[in-house]
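Removed from the display is one protein chain of the complex; every other protein chain stays in position.
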């Protein structure tokens, strides 16, 4: 297993199928940054504030979270791909 | 449903029709950044200050808010598009 | 009406006529950034400091303020154009 | 009159004649950033620190100050040109 | 031996073989940043917070850590290559 | 005279002759940033910390200081050239 450091969160990304045109081109409907979903596998012990206090991570193992697509760092564990995020890069919990 | 994290705010963007010329071109009257409107669907628990205090988000569910166009991250929920903003990216409440 | 968030200030910009040459070209006399004037329409509740204290905005409704030209975000309200500024982007009060 | 906001300082720039070669070209002797002089016309109430304390501006009305050339924002008041600076952009007092 | 300074961590990188195509080209499956693994050889005394408190490093000698590939600074010691990281550049502990 | 503001330091730069090749080209032996020397002419009252405390400048009038070449802002006083530095841009005192 992998124990995230600080406010890092280990996430198993849920791959979504992208909409393509008949001709095979992906047509984005806006210029906005898109989000992606994933399942929280492990969380770090939290972030240390400038006054020395540790703040626990707001998400829990098992949560389905949303984050900006292409964010985070990919890590391979036992042949499987995961992503590691700082908690500030997670946007919302689903459910 | 989607529970925003930290000071994030979930917004349903209100699409406005842009003014075009007879020839079909959009003619901006200034070089300024434009705002867009949306309805607040859900709010996070707030931002944690460096002294450990949590500050509640200033907007509430149901508020119509203004924000810089093309800001935020798009998220799809049950086939519908929303945007997630940090509270600092929201500019004003209408009404 | 529009209630600015945080230390935002809603301003009705006063359009000034720019000086042009006989040939129709605008000739700037320096390379410096220029200011523009506007009237304060509404102010936010202020900025929250890192120690949790809220600091009221220094300008009041009705003030004529100066700010860097092309700054702020344009917002349309009831068919009329306004600009939203962070208080730190306002430079001076006239009068 | 113009009342500068925060730690802003209103300055009347003193135009200096630049040295040119016989052929009319300006020849800088170093690659360094140059300073310019001006007279303080009005000062803001000061900067608010993160602990909520307000720190008064170090310069006074009437002071001749030095600042980096081309810095500040130009403002026109009663047909006359002034510049608005943040106090941190002022370098020294003459006299 | 090498004693890392501040919150630096000395790591012996574990080289992984990259997957290549028959034609010899490496084919990345996503645009995401990849992680790499290494073994902690030595840790610094920790980071000093703005209030003067020293916070101990979260990893220990012997830990297998993950970090963003190509991060850190390479150092040669007794003919062997190591990498020095700031603790904030370490993402997770394996095990 | 010139009274530097905040943590500014007024320095009279000591011009050094650069080594050139027989062919007249300057040949730097490394890609590193070079330092230059100067004499402290005047110092500001110091920097105000975020807690409101003023910290006196570490250098004194008459000190010979080293700083990164081409740093600072040039100021002309009574036809003579000086440079104004923030104290953090001074690297060392000679002697």
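In order of appearance the chains are A, B, C, D, E and F, and numbering begins at 1 in each one.
Here is the rule we go by: a contact is a pair of C-beta atoms (placed from the backbone, for glycine too) under 8 Å apart; a residue touches a chain by one contact, two chains touch by 3 or more.
Since this is a predicted model, take the numbers as computed values, not measurements.
Residue-wise, the contact with the chain that is not shown comes from E:8, picked out of E:8, E:37 or E:66. Although one chain is not displayed, its contacts with chain F can still be listed: residues 30-35, 49-51, 53, 55, 58-59, 65-66, 68, 87-88, 90-95. The missing chain lies against chain E, touching residues 1-6, 8, 10, 42, 44-45, 48, 50-52, 70, 72-77, 83-84.
In this section, only the chains that are shown with their structure count from here on.
Per-chain CA centroids place chain B at a distance of 47 Å from chain F. Inter-chain spacing, taken between the CA centroids of chain B and chain D, is 38 Å. The set of chain D residues that touch two or more partner chains comprises 50-51.
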